[in-house]
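Partial view: only certain chains, each at its native spot in the assembly.
We just call them A and B in the order they show up, numbering each chain from 1.
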Amino acid sequence: MPISANVVLGHGVKIFQPDLVNLYGCTVGDETRIGAFVEIQKNAIVGSRCKISSHTFICEGVTIEDDVFVGHGVMFINDLYPRATEDGRLQTEADWQVIPTRVKRGASIGSGAVILAGVSIGEGALIGAGAVVTHDVPDQQIVKGVPARLGRAVPRKQTTKSAS
Amino acid sequence: MPISANVVLGHGVKIFQPDLVNLYGCTVGDETRIGAFVEIQKNAIVGSRCKISSHTFICEGVTIEDDVFVGHGVMFINDLYPRATEDGRLQTEADWQVIPTRVKRGASIGSGAVILAGVSIGEGALIGAGAVVTHDVPDQQIVKGVPARLGRAVPRKQTTKSAS
């Protein structure tokens, strides 16, 4: 079933193609919109009024605060040394620890970006399309490239205008 | 419904997995082939005899001319400063303007490439796999990298051989 019974959805959440997503064990806040081909794993938390665009993957350990834009094809990560097996048997959850990642209020993540495990993305920050984010990003800063490097501050007229 | 009633499909369009795509309000030309997990938004135009490979996202404002190859997992973009909310409420279409992008006849876009809003990709150009295209690409040129930089011209035997 593409949306498991254990998903907690706020009021007015809009999932554009409910048969073409894979959500399980996650929490999604009010009025958030979720595109096609999105997967959100258990224990991931998505805030209110977010936009999660098509083809994006949000893994366990990720917390996305309110008013965040996540572009298309964005990949989150929760393990720095992933392996399929351990001592010749399949890895289980006991073999590794989820590294938490946080995206703060009003940030925007460009399409095709990859967000490494353990980073914190600041309020209102802008992650360039296709960036690979390996370090924390300060509030209201733009980063881009591979690995992502600090650019200028977000132009004033483009800062998050969410009412406090 | 994964293929909306308002999609305009030419003759002989082949959609390999009609239940695993999300097409709405777009126009697709004759004989174009579309892979699984593809999303094409309203007001996007795809020409004839194109190949749109799996996992690709084509947004509003994109025009793809005839004979174009789009690889797997390619992401188009139509907004340089995307935000989820504006003054504390969800952004609507009134809050931003679509920036148009054009891919000219016979071009090829490698898998995993990201195409920023507003660029023009020249006839027969080749975009390297994983490139992030931030500027216009001249006809018959190769670009690659992040951000994409001009390489050599397309080798003669690899130029587009579509009959005029």
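Quick notes
We take it that contacts are C-beta pairs under 8 Å (C-beta built on N, C-alpha and C of every residue); 3 or more make two chains touch, one makes a residue touch a chain.
Since the structure is predicted, the reported quantities are computational estimates derived from the model, not experimental observations.
In this structure file the homo-oligomer totals 3 copies of one chain sequence, with 2 depicted.
Please note the rule applied: only the chains that are shown with their structure count from here on.
Centroids of chain A and chain B (each the mean of its C-alpha atoms) stand 24 Å apart. Residues of chain A touching chain B in their complex: 16-17, 19-20, 31, 33, 35-37, 49-51, 53-55, 67-69, 71-73, 106, 108, 110-112, 126, 128-130, 145-146, 155, 158, 160-163. Against chain A, in their complex, chain B makes its touches with residues 2, 20, 22, 37, 39, 55, 57, 59, 73, 75, 77, 81-91, 112, 114, 116, 132, 146-147.
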